[in-house]
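With one protein chain withheld, the remaining protein chains of the complex are depicted in position.
After this line comes chain A, so read on.
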Amino acid sequence: MEVFKHFKEFKMDVLKEVGNIGAGNAATALSRLLNKPVDMAVPKVQLLPFEDISEKVGGAEQVVIAIFLRVEGDAPGNLFFILSPEVAKSLLKRLVGIHPGADGLFNEMECSALSEIGNILAGSYLSSLADFTNLSMSPTVPALAMDMAGAILSYGLLQFGQMGDDALLIDTTFIEGDQEVEGQFFLIPDPDSFAKIFQSLGVPVDHD
């Protein structure tokens, strides 16, 4: 894990650009779906203790909806697309005309629609990243969960868990005009994937 602590500013910038390109394309995809402009915050790249990662979405007990894809190929990792239940409802209403019940639960049809939305967005995130880096990155079938953020995100940390107590996270938020639709992408590349990403982009790996 020491390696990551000594990442120079420059490398962090490269990773920010990685997040920017991925989420930028996903935002475009969402903007087409909604037929409205979608804004994006500047990506954050941080080495965070496990505890603090769920703080980014409101704490370990915060209920969130997450679409999770395992990235396979040259630079494996975990990709989460995270929404609040309210945002998920608003997306369903506007994209597929479904009005979920007030009980806060989603039925099979609604889950399936959300999964598909996540799949489209995550797919565009990954394919632009793959084009940019020239690495093969293919997503697994998306899995959807609505649960405590800590329980969900810990799944993305297992690969890092073998190496230390921190994970390097590329975090991008996007917002649609009136903030009705806000979502977060977390890309957590496996520890060994960073060297491959840097190499593919011509960043020298050896001297940090």
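Points worth noting:
In the analysis below, a contact is a pair of C-beta atoms (placed from the backbone, for glycine too) under 8 Å apart; a residue touches a chain by one contact, two chains touch by 3 or more; residues count from 1.
We take it that contacts and distances are computed from a predicted model.
Remark: of the listed names "Probable chemoreceptor glutamine deamidase CheD", "Oxidoreductase", "Sugar ABC transporter permease" or "Small-conductance mechanosensitive channel", the one matching the undisplayed chain in UniProt is "Probable chemoreceptor glutamine deamidase CheD".
Of the listed residues A:Ile120, A:Met148 or A:Ile175, the one in contact with the hidden chain in the full complex is A:Met148. From the set A:Asn35, A:Asn134 or A:Gln162, the residue in touch with the chain omitted from the display is A:Gln162, counting the whole complex. Contact with the chain that does not appear here is found for just one residue of A:Lys16, A:Lys36 or A:Arg70, A:Arg70.
Chain A meets the missing chain through residues 1-2, 50-51, 54, 59-61, 63, 68, 70, 140-141, 143, 145-152, 154-155, 157-159, 161-165.
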